[in-house]
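Here we show just some of the chains, and they stay where they sit in the whole.
Naming follows writing order (A and B), and every chain is counted from residue 1.
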Amino acid sequence: MVINYTEVEVRYKETDQMGVVHHSNYLVWFEIGRTNFIKQIGLNYAEMESGNVVSPVIDAQLSYKKPARYGETVTINTWLDDYDGVRTTYGYSVKNEHDQLLVTGTTVHVVVSKDSFKPVLLRKHHPDWHGIYTSLINEGQ
Amino acid sequence: MVINYTEVEVRYKETDQMGVVHHSNYLVWFEIGRTNFIKQIGLNYAEMESGNVVSPVIDAQLSYKKPARYGETVTINTWLDDYDGVRTTYGYSVKNEHDQLLVTGTTVHVVVSKDSFKPVLLRKHHPDWHGIYTSLINEGQ
């Protein structure tokens, strides 16, 4: 299975007065992992958007096991969890330097036209993406 | 059922280059709704923290139906979904000015000591919170 490993140094701005990283930042870290996963499999999300197509999140789930703190470097693990031609699901886990699991989660995405937010078929508009995602899912099974 | 309704004007900073509110901000809006729900039932989260106790999120789930945009005012609906003496679950829905549903979600919280992040029993340390949460859940049934 293809997994992207991205290291992130915790930013001071990402902490809150609880003394730990605010829980909303993990969605931002997932997004960084996703950007890099997509690069790793030879695609480019910035280019997709230049074609007036965007890929919003329609569902997100996060489980928080242990907080990250300022001064730490965490690793975001990102993989393709599912792809059915319409919906793409990414899986994530965030670990600290001692390989302790901090957070796990998934996000589900569709592809829509930037102007109307109406669904776009990857198979038609981005056959390269569709081909790579399909083969990744088939290989994983 | 007690529901808190909080209006939020979308901030320019909350948008991203997709032209809509970035999906991570809904966790921030949920937090605003939660703060106000807690005030509405006669409690105060800032005071709880001054007792060296914090209430981190251990699980979050979000479903995105329709994006919010700059220039809009949205309403965050927040209610108590579950309380079992250890875990508190809040439910949320975010609607726009045309009463269209934008996002729904839940967050699950525990109460821990600020220093050690070890669990604290609300029943012992905050009997007032425990009493109100218990009666809200019983009334709801």
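Operating definition for what follows: a contact is a pair of C-beta atoms (placed from the backbone, for glycine too) under 8 Å apart; a residue touches a chain by one contact, two chains touch by 3 or more.
Because the structure is predicted, anything quoted here is derived from the model rather than measured.
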item	value
Identical protein chains across the whole complex (2 displayed)	4
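Note that only the chains that are shown with their structure count from here on.
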item	value
Chain centre separation in whole Å, for subunit B relative to subunit A (CA means)	24
Residues of subunit A defined as touching subunit B within the complex	17-20, 23-25, 27-28, 31, 49, 54, 56-64, 67, 114, 117
